[in-house]
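For chain A:
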Amino acid sequence: MSETLIDVHDLSAGYGGIPVVRNLSISVRAGEVVALLGPNGAGKTTTLLTLSGILQPISGRVDVLGETVSGVKPEKVARRGLSHVAEDRSLFFDLSVKENLRLGLRGDRNERAASMEVALDLFPALAPLVDRRAGLLSGGEQQMLAMARGLASRPRVLLVDEMSLGLAPIIVERMLPIVRRIADETGAGILMVEQHVGLALSVADRGYVLAHGELAMEGTSAELRSNRRLVEESYLGGI
Partner candidate 1 sequence: MLRRTKTLTALVAAFGLTMAACGGDDGGSSEATSAPETTAASADSGSTDETTAPTDSGCPSEPDLSMDAELGTGAGALEQALQCAEASPLVASGDPVVIGIMNPEGDPNGSFPEYTVMAQAAVDFINNELGGIGADYATGTPGRPIKLEVCKMAISPVDSQKCANELAAKNPLVVYSTLNFFGNHFPILVEAGIPVVVGTPISPADFTTAGVYAIGGGGGCLGVHTGLIYYATQEVLGGTADAVKVAVPWANTPPGVFCYHDLEKKPMNVLNGSTASSSSLAGSMPGLEHTGVSILPGQADVTPDAQKVLDFDPDVIIYSGQGADCWSLVNSMLKLGWTPDETPLVLSGACTDLTTMGELGDKIKGTYMIGSSSILVPEALPPGQLQREAFVYNEKGAQYASDDTSVGKGFGTQGFTGIMAIWMVANSIADNLSGDGLVSAFEATKDHHAFAGSGISCQDAIAPYVAVCNSLVSASQWDGSQLVPVKDDFSGLDLVAGTELDFGANG
Partner candidate 2 sequence: MKDAIAFAFLGLGAGSFFALMATGLVVAYKGSGVINFAHGSVAMYAAFTFNYLRIDGRLRLPWVDILPTHQVNLPVQITISSGGKVNVWLAVLLALAMSALLGVGMHYLVFRPLRNAAPLGKVIGAIGVMLYLQGVALVNFGSENPQPKSILLPDTLFKNFLGFGKPMPGENLGLFIMAVLVGAVLWFNYKYTRFGLATRAAAGNEKGAVLLGYSPERLALFNWIIAAMTAGLAGVFVGSITGALTPTKFTTLIVPALGAALIGSLSSVPIAIAGGVGIGMIQTVTSTWMTGKSWFPDWLQSGATDAIPLVIIVLTLFLRGKSLPIRGNIEERRLPLSPYPKRIGWHVAILVPLGVVLAYGLPGDFVFAGLSGKWSFAFMTSLIAAMLMLSYVLLAGYVGQISMVQLSIAGVSAFFMARMSANGVPSPQDPFAVSGPGLPWPIGATLGIIVAIAVGVLLGIPALRIRGVQLAVVTIAAAVALQTLYFDNSKLTNLMAGSNAAVPPPTFFGVDVGSTGPRGLTDSPKFVTFCVIVLAAMCVIVSNLRRGSTGRRFLAVRANERAAASAGIDVARTKLLAFGIASGLAGVAGVMTAFQQQQISSSNWVYFAGLIALAFAYLGGITSVAGALIGGMLTGSGLISVFGSHQSSGLHTYTPLIGGVGMILTAIIHPSGQAMLFQPLLQYFGRWLKAARVPEWLVVARRLGPYVVLGLALGAIGINPWRTDEWSRPWMMLVGVLLVLFVRSIVVRIRSGGHEPSSDSPAEVSA
């Protein structure tokens, strides 16, 4: 039984005191890829923001890497070993690809050099672009950069928000295996928010379906794939 990296129990989270997510309980173990599915406004991004500490939970227990995130500054949570690739990618547009990556590195000199190599290995398409300003990259290249940067710190927990957003399917297909590789090779726990159910379930081990802020369904990806119709209904508000 591998270590539980993310342990959320009965979480209510939202903005200005108004909960967007209610009574949510999810978990992610080491080496797992877990998909967080659901329609727009279901509360997926809110959940991720709470996990990384940017939003404070209204109630409930949220433990990341063994410690709570309630009342903890997001930068501290990040330094524990969590990487959050946000929906808007949060790239530094004025800095070059190399500089963006550099900011993601952790550890001493050797470790950082090694991590940089690994990141570029994972996304070889970035190698010729290292000196280009991030703002000038194409959508796919930007997403790759965001992922590479998130991985540059060798995180133990990776949160990815809408990786496929605005990307051509072929590019997404190329990036998905990398997610699987990370989980398998490094033992990181990965929580992916996705609207593309099929794509997400193709690499995920398990999945949760959120609807209207509450957990509508959960199960292994095999279970969810076979219950496709139920998943769709939850998207359209049936459940």
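Convention: a contact is a pair of C-beta atoms (placed from the backbone, for glycine too) under 8 Å apart; a residue touches a chain by one contact, two chains touch by 3 or more; residues count from 1.
How were these picked? Simply put, all candidates are chains of the complex that A comes from, given by their letters.
Since the structure is predicted, the reported quantities are computational estimates derived from the model, not experimental observations.
Asks: Of the numbered candidates 1 or 2, which one touches chain A within this complex?
Replies: Chain A touches candidate 2; the others do not touch it here.
Asks: For chain A, which residues count as touching candidate 2 in their complex?
Replies: 52, 54, 73-75, 78-79, 83-84, 86, 90-95, 99-100, 102-104, 106, 149, 153
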